[in-house]
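Note that one protein chain of the assembly has been removed; the remaining protein chains are unaltered in position.
Every chain is named by a letter (A, B and C) in the order it is written, and numbering of its residues begins at 1.
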Amino acid sequence: MVIVNFKTYLEATGRKAVELAKKAEKVHKETGVLTGVAPQLADIAAVAEAVEIPVFAQHVDPIKPGGYTGHVLIDSVKEAGAVGTLINHSERQLKLADISEIVKAAREKGLVSLVCANDPSVTVAVAVLKPDMVAVEPPELIGTGIPVSKAKPEVITDTVRLVREVNSRVIILCGAGISHGEDVKAALKLGTQGVLVASGIVKAKDPYVIMREFAEASKH
Amino acid sequence: MVIVNFKTYLEATGRKAVELAKKAEKVHKETGVLTGVAPQLADIAAVAEAVEIPVFAQHVDPIKPGGYTGHVLIDSVKEAGAVGTLINHSERQLKLADISEIVKAAREKGLVSLVCANDPSVTVAVAVLKPDMVAVEPPELIGTGIPVSKAKPEVITDTVRLVREVNSRVIILCGAGISHGEDVKAALKLGTQGVLVASGIVKAKDPYVIMREFAEASKH
Amino acid sequence: MVIVNFKTYLEATGRKAVELAKKAEKVHKETGVLTGVAPQLADIAAVAEAVEIPVFAQHVDPIKPGGYTGHVLIDSVKEAGAVGTLINHSERQLKLADISEIVKAAREKGLVSLVCANDPSVTVAVAVLKPDMVAVEPPELIGTGIPVSKAKPEVITDTVRLVREVNSRVIILCGAGISHGEDVKAALKLGTQGVLVASGIVKAKDPYVIMREFAEASKH
Partner (left out) sequence: MVIVNFKTYLEATGRKAVELAKKAEKVHKETGVLTGVAPQLADIAAVAEAVEIPVFAQHVDPIKPGGYTGHVLIDSVKEAGAVGTLINHSERQLKLADISEIVKAAREKGLVSLVCANDPSVTVAVAVLKPDMVAVEPPELIGTGIPVSKAKPEVITDTVRLVREVNSRVIILCGAGISHGEDVKAALKLGTQGVLVASGIVKAKDPYVIMREFAEASKH
């Protein structure tokens, strides 16, 4: 499982978000390996309309319908076509009780929850809340092109070992600096079930080529 | 000028956001009075596609393109079809320096800026930043159905008088509790150029009827 | 173990904070039961100077020494005389990664960490971070005088059972609505090692009497 976070990169905004998602879908059709995409909120509807791969929101708020101007209601991203949401990305961190509430609300609304964390023990803490997926991403490697799976393999193995002590079912991803197929292969070998990636794809000269590389690496 | 804030009400989410916006457009066609709408972020594209009245975002973040997962990039709401944005709504308040930065960025990107404030002196403070529009809304009246233009007319007259001392061009709106045509009429008489409204329309038995009432009140 | 959170009540500010702490110390001397106090930041030094019972900060920030105007450095509360700190109180909630960082920093600096949480699963999540103490407090009961140990005993028993699955050593407190000795007794019977209390003491007609009642209840 590869999930591409479009962040707020111009290369993945608006019309370009749709184009990038289509490339991810092409890779899926060609390889059978599923790539999910997480476009900006205003782009979810157009992306979900254009492709049949899983679309994630980058963030939702711990709110019920009502007077919450400028906040992100789960119902709204769901109706726009999202099947899941990132939660607590290191660039959009949340209070702990809010993470818990969003995970519960996502479960009730049938949305896949993917909670991000910065190190092994924090990942265990979020795994306790029983989300569908967790992703460990050392913030100091995010956007650097230095892959966590090579630079800090112990972060991944510690995470997998410790998370499994409290939660046997949660899907474990890793992220930060993942840029090549071999980084993905290394991540899987260390015990994860996939990767969360952003600039490694979005900022690549040819995102299709890299996504294809990721997919091939996931197969073996 | 009437701007309807859809907040995160279910009655104005997704498909229902589009329907409500179409009613606002119908009122515009029938009366010539312009009603703007501010749907949720994930609904901007569908609403802007469906109607020709002005669409506002409810919030944007003070960010440049880049690594800001879960944040709202001006470029993204603009490409989705927004022509303006609310800023600093009482339910989504911002740090002062961020308000300043967003107003500047909106100006550069050609987006109409509408900054909300809670009382006369705070409205003057934001008027100093030279946004296109300001709206004064006493938070204690928001969502109550008790119209600011009747319950606290001095808030409006103070705001108009004090804002005009520092900014002769900014459009001044008021909001909170506005529910009937006569509330709009009172607001205009007190010196504003329009109203910002939410539950008064969204939660009305027949939003079309109330929007039509607002439009008629704006004409005289 | 009873910890009295002085919050920002005027009845426990400044000179009155010192007086209240002295009453807590009196109870300790008379009963042998230890009562800790958590005064406001500006009152820590005077309280710690005046009494020999444990003094907690109400909050510290996840910062190192440096350019963090207006933030709370662990070193500063420690030098002022605090021996521990509340972390993530429901009135001062923190991002998850920050909780983790503060717990680690408290351990390094020799400060007792007491992390608050709003329900059983969130308490487990914080217990994973290996603080010295956790406190579960349903926010809807805080300040009501309706004791969690009577109104929601299952919150306490669930917390104790689930926390013990991941952490056998952490001290477990409960709080919210604790106002009488019998509430304390009930809390201990349900498996906690003590209570976190605020208005039940601070706002009591005679705080000494209630603290004494708490202490007696803790002994049996």
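Some observations on this one:
Just so we're on the same page, contacts are C-beta pairs under 8 Å (C-beta built on N, C-alpha and C of every residue); 3 or more make two chains touch, one makes a residue touch a chain.
If you're wondering where the values come from, they're calculated on a predicted model, not measured in any experiment.
For the omitted chain, the shown partners it touches in the full complex are B, C.
Remark: the omitted chain is touched by one listed residue; of C:M1, C:V51, C:I142 or C:L173 this is C:I142. Per the touch definition above, the residue from B:I74, B:A125 or B:V184 contacting the chain not shown is B:A125. Considering the whole complex, the residue from B:T13, B:T35, B:Q58 or B:N88 that touches the absent chain is B:N88. One chain is missing from the display, and on chain B it is touched by residues 88, 90, 93-100, 117-119, 121-122, 124-126, 128-130, 165-166. Listed for chain C, the residues touching the missing chain in the whole complex are 5, 7-10, 13-15, 38, 40-46, 57-59, 63, 65-73, 75-77, 79-80, 82, 86, 89-92, 142-143, 198-199.
Definition applied: only the chains that are shown with their structure count from here on.
Taken as a graph of touching chains, this assembly forms an open line, each chain in contact only with its neighbours along the path. Taking the mean of each chain's C-alpha atoms as its centre, the chain lying closest to the overall protein C-alpha centroid is A. Per-chain Cα centroids separate chain A from chain B by 34 Å.
For chain A, the set of residues touching two or more other chains reads 90.
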